[in-house]
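Here's the structure, in structure tokens; my notes come after.
Missing here is one protein chain; the remaining ones are kept as they sit in the complex.
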Amino acid sequence: MSVRTARIQLGTHGDADVCDITDQVAQSVSESKLKNGTVTIFSPSSTSALTTIEYEGGAVSDLRRLFDEIIAPNRDYAHNARWHDGNGHSHIRASLLGPSLTVPFIDGNLTLGTWQQIIFVDFDVRSRQRELILQMIGE
Amino acid sequence: MSVRTARIQLGTHGDADVCDITDQVAQSVSESKLKNGTVTIFSPSSTSALTTIEYEGGAVSDLRRLFDEIIAPNRDYAHNARWHDGNGHSHIRASLLGPSLTVPFIDGNLTLGTWQQIIFVDFDVRSRQRELILQMIGE
Partner (left out) sequence: MSVRTARIQLGTHGDADVCDITDQVAQSVSESKLKNGTVTIFSPSSTSALTTIEYEGGAVSDLRRLFDEIIAPNRDYAHNARWHDGNGHSHIRASLLGPSLTVPFIDGNLTLGTWQQIIFVDFDVRSRQRELILQMIGE
């Protein structure tokens, strides 16, 4: 049993930019040489989050619409009133979706479904350079 | 320290079918012979998800109403327009709730609260045969 750390670098466009990171995660697991365990993907940020989806344009567009509807950008936020950075909605969206995702791997392969991809969603209002932490634990 | 994998098979009815899987998870932890660690329950699917709830008819009904309200089935989805499978809302609901849940166990027992059960929610629009992955890491 051991712990292996990897990092993923991403350039994102913000405004609920949905990035498929499945290949990078799979490659990190492969390079770790661990066979069975879990990988925790973590976003060290308060305006971005992680989940899975069938990564095709329609579903991605529907997901973005959900956040536009329940946590709209163009309304008042107490965060914006205090800090004037205009990303109050980004914070709340990120908190709701969550910064952490743990996925099992078996025989060196992620246990994702056929139509299931791992996505990083950058809710911030501008382009960002992001780094994700991958903590793999296994044997 | 070691890793143990188990699987749970489930027949579900779809349409936000909420299944209590607590007993199956507890049994898998018990059979693993691990005493202290975590179990990650993962759904390898893009139309189902995991969380906990007090599993009684009222709360389950209230949870289903929430999803009917914020991610309604009977409206347009870009996913449906492209793929015509009618489960656009299922995908978005699953992404929001999340496919992964990690629960600690101590002395071979899940650390759930008295009124807290682990649930699998199948958001797809038809009956499905599902398999969940349980990855237990501990000693």
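We call the chains A and B, going by the order they appear; numbering starts again at 1 in every chain.
By our rule, contacts are C-beta pairs under 8 Å (C-beta built on N, C-alpha and C of every residue); 3 or more make two chains touch, one makes a residue touch a chain.
Just so you know, these numbers come straight off a predicted model, no measurement behind them.
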Problem set entry | Of B:A6, B:A78, B:A94 or B:I137, the residue in touch with the unshown chain | B:I137
Seminar exercise, completed: Per the touch rule stated above, chain B touches the missing chain via residues 1, 36-38, 51-54, 56-59, 61-63, 66, 69-70, 96-98, 101-104, 106, 111-113, 115-117, 119, 137-139
For this session: Can you list, in ascending order, the chain A residues touching the missing chain?
Result: 1-3, 5, 40, 42-46, 70-71, 77-83, 88, 91-92, 94-96, 98-100, 102, 133, 135, 137
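Just so we're on the same page, only the chains that are shown with their structure count from here on.
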Seminar exercise, completed: Per the C-alpha centroid definition, the whole-Å distance linking chain A and chain B comes out as 19
